[in-house]
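Missing here: one protein chain of the complex. Every other protein chain is in place.
Chain IDs A, B and C follow the sequence of writing; residue 1 opens each chain.
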Amino acid sequence: MEPWSRVLAGRLDELELESETLRGNALGDPHVRPLWVYLPPGYDDESERRYPSLYVIQGLTGQLDMWRNRSAFRPNPLELTDELFAGDAPPAVVVWVDAWTSLGGSQFVDSPATGNYHTYLCDEVVPFVDARFRTRAAPENRGIAGKSSGGYGAMVTPMLRPDLFGGLATHAGDALFEVCYQPEFAVVARELRDHYGGSYDRFWEDFRSRPAGSKESDFHLVNAYAMAACYSAGELPFDVATGRLKPDVFERWLAWDPVRMVPRYADALRSLRAIWIDAGTRDQFSLDLGAEAFRREREEIGVTDVHFELFDATHMSIEYRYPLALAYLTERLTPR
Amino acid sequence: MEPWSRVLAGRLDELELESETLRGNALGDPHVRPLWVYLPPGYDDESERRYPSLYVIQGLTGQLDMWRNRSAFRPNPLELTDELFAGDAPPAVVVWVDAWTSLGGSQFVDSPATGNYHTYLCDEVVPFVDARFRTRAAPENRGIAGKSSGGYGAMVTPMLRPDLFGGLATHAGDALFEVCYQPEFAVVARELRDHYGGSYDRFWEDFRSRPAGSKESDFHLVNAYAMAACYSAGELPFDVATGRLKPDVFERWLAWDPVRMVPRYADALRSLRAIWIDAGTRDQFSLDLGAEAFRREREEIGVTDVHFELFDATHMSIEYRYPLALAYLTERLTPR
Amino acid sequence: MEPWSRVLAGRLDELELESETLRGNALGDPHVRPLWVYLPPGYDDESERRYPSLYVIQGLTGQLDMWRNRSAFRPNPLELTDELFAGDAPPAVVVWVDAWTSLGGSQFVDSPATGNYHTYLCDEVVPFVDARFRTRAAPENRGIAGKSSGGYGAMVTPMLRPDLFGGLATHAGDALFEVCYQPEFAVVARELRDHYGGSYDRFWEDFRSRPAGSKESDFHLVNAYAMAACYSAGELPFDVATGRLKPDVFERWLAWDPVRMVPRYADALRSLRAIWIDAGTRDQFSLDLGAEAFRREREEIGVTDVHFELFDATHMSIEYRYPLALAYLTERLTPR
Partner (left out) sequence: MEPWSRVLAGRLDELELESETLRGNALGDPHVRPLWVYLPPGYDDESERRYPSLYVIQGLTGQLDMWRNRSAFRPNPLELTDELFAGDAPPAVVVWVDAWTSLGGSQFVDSPATGNYHTYLCDEVVPFVDARFRTRAAPENRGIAGKSSGGYGAMVTPMLRPDLFGGLATHAGDALFEVCYQPEFAVVARELRDHYGGSYDRFWEDFRSRPAGSKESDFHLVNAYAMAACYSAGELPFDVATGRLKPDVFERWLAWDPVRMVPRYADALRSLRAIWIDAGTRDQFSLDLGAEAFRREREEIGVTDVHFELFDATHMSIEYRYPLALAYLTERLTPR
């Protein structure tokens, strides 16, 4: 009952998927994974109809049930999505993918230090969904969207697999790594010095002994560590005593920077039917600058048909941006 | 499946209650209300056993389904509660009460500007629960707990109704109003001046036209307005142009300050079996000072058997305090 | 040589004055006081000409030689003043008054806990200046100006002594005490609790043992204490353990609030020839609201010929406002 909850016009299927590629991952995280599939109103009535599919992925520390988190006076993202498809938008199947790890996330890439989450998404989740739901199983009808690290995944996955994804939407996605990540290295060095005797191990020990996030620096420390696990097999790109950059390790990170990837994946990007990029102008990680840099790189390769928008907000509480982008993607990924 | 969700050892009943006293309330808010009742493990197996009951109430802007909100790497409050009762704690029935209003909340008091939420809680919810569940329906077996505005409600409700409640737990509850509320009046005056032409109406119009909380000042503006609705029938205790105090209106607020209420309700407080007070030393609203002042007032009337604790935290993300207090209350409200 | 220093077009006389009223003051502060008098260009050439006089007073912790403090790329206030009178402004004598105390300042009032600084200013400094310099010794040709606590002094001194001062300029002057001072009481209570065992004595001991201001909370603690010395003979208007207001002591403060003084000194205010009020809209002490409240009170008594201005700034680094107000005062205090 409203306002405490809303009955969905569509339907949410909560599934589980047993992953082969995640089995035995380095972190010992589960290889059986939750997967939610939202079916738009009318799905059950038109038994032959096929739909575009939109994969929605999460930011760092995201867990699937957080899509139900309610903020004051607001609908949650599931309700926002349902509201969209209960309205005038053309229908789509929305797939809520999990790629959580015990370090917070996977960046949706394959890494020996976390697991093969890119492979999991592309070669296990997508076929699983296409086999069980009436999707249009062509890249021109499949999109991917996310915020923060989810925005990162939405940028790089279609570059790597244009055979699967024909559209992307990134909200404040990680990009321009020297701007969004590097300033944190000094913060990490200081925190380790001041509170953990310079040792990441001691941080993790302390972190796991108390409610997560109960110290302000927690997220900085988790974030840098998790990114190293994803981008450089766990090797940190800085000296923990000083924050001094280790250029060779940071180069491995930069190879995964969406901005730097654009020239290498120019053909893939040119093949996309829908690109949505946005970010808040007060984003704490300056991801608005990353968005701008990503756009400029794409313009360099001739991709200019893009929805680009900077809006007045920080990195937080911007889940109301999701349905805007989902509507855009659906529009462009639905056959005329 | 963990870590995305946990199966409860106990059971959660999600109910609805049609309130007579809330019908036709001034804000036009629903009079049919959700109510959750948590039954501890074993409840269904011992069909004669009766249990103490703990009423848990929410802070401003709280909606019942927010108890399921998950933070990074953390269990949510329902899971924390279940974990408690799946462990060594003596069993209790936990009642999750809703007192939401379209202004954010009710402070669990009766007010012509919001509705009779105190009456609702005491004369409708409590009998409803006692009629349907095997509670011990005596004040010495009934407690109430909450955080922030919920902590406020947990302080004042047993003062007003010692015939119903024999224990209370307040986490960072609103208290010492000149310290916790008054500094915001200047913030409100400035925000109205700078962004809303000095008009609260314009604020509300704007606020309702966009995602709630998308401006940093939103909560300050909502909070002051909501408190006026609860404590002074909607009259603001300050001049919106300058923040200047209106002492006569603020006196009406102070009459509801738990610190000031202590001498008037000394007998009620002396009758309680369990009092838990805590707050974070970095609480943004200085509710640690309110906690200290509440304790000192109670010492003045001879109530010293209290669990009092200040801990290193802000006002936010302290839901891990709930099970500590629930354990304390249960212990003291369970007959030997 | 510029930009490291500027040769003044006028002349600055650095004098000393032996005060009778400050002799033996409660704090043991010096009763021999510095006094600077700025004489405009041409003063020495026109030996009969008489000039309006402007008294400039300082904010809390101000010492006379701070008028020479240089900020990056900026002229200092002496240079700004000289620049003004080297330009088109009608000439005036500017008197830089000292009212420092070892608590930071005096608020330019008489107090048993600090000294008779109001008397010193009005009955010693003014006659001293008039005797030694060719001023026009009538209230319609004498003004007073200052910032922060200096703005406070500039508001109250002419109310108390309209026989001496006919114009005032306040930049972010202390006013609306529940807004500008009261929120600090909680800050003080917490700092004393967390760092000084709840004791102001321990604070002062620590404060005097190290470079002043080397802890962030220093100014809050000094400020509240100094104001109590000025307004309530040293009695604090709050409980240091909780920040709880002591209404009777705070009433003594409010008697000194310029906003509250307006009705009592209505005739004095009506007699003024020049009133300048400004403040920054982001003032850390919300003195923009105090400015607004002061204006509104004066409008109530029919005083509307006022220069009122809120500008985009904080409380800091606004010394560039001085010459604007000095020009305004000079214009209005110079006979036609």
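FYI, a residue touches a chain if its C-beta (ideal position, glycine included) is under 8 Å from a C-beta of that chain, and two chains touch if they have at least 3 such contacts.
This structure is a prediction, so every number in the text was calculated from the model and none was measured.
K.L.:
Checking the contacts here: which visible chains does the omitted one touch?
P.N.:
A, C
K.L.:
Tell me which residue among C:Pro40, C:Pro91 or C:Gly104 touches the hidden chain in the full complex.
P.N.:
C:Gly104
K.L.:
Could you tell me which of C:Thr61, C:Gln182, C:Ser232 or C:Ser286 touches the chain that is not displayed?
P.N.:
In the full complex, the listed residue that touches the missing chain is C:Thr61.
K.L.:
Among A:Asp174, A:Glu292 or A:Glu319, single out the residue that touches the unshown chain.
P.N.:
Per the contact definition at the top, the residue touching the missing chain is A:Glu292.
K.L.:
Name every residue on chain A in touch with the hidden partner chain.
P.N.:
Touch set of chain A with respect to the missing chain: 176, 178-179, 182-183, 185-186, 189-190, 194, 239, 241-245, 259, 281, 286, 288-290, 292-293, 296.
K.L.:
Can you name the residues of chain C that touch the chain not displayed here?
P.N.:
Residues in contact with the chain left out: 1-5, 16, 30, 32, 34, 61, 63-66, 68-74, 98, 100, 102, 104, 211-214, 219, 313, 317, 320.
The definition used in the following text is that only the chains that are shown with their structure count from here on.
K.L.:
How many angstrom between the C-alpha centroids of chain B and chain A?
P.N.:
Whole-Å distance between the two chain centres: 36.
K.L.:
Measure off the straight-line distance from the CA centroid of chain A to the CA centroid of chain C, and report it in whole Å.
P.N.:
Chain centres of chain A and chain C, defined by C-alpha means, are spaced 56 Å apart.
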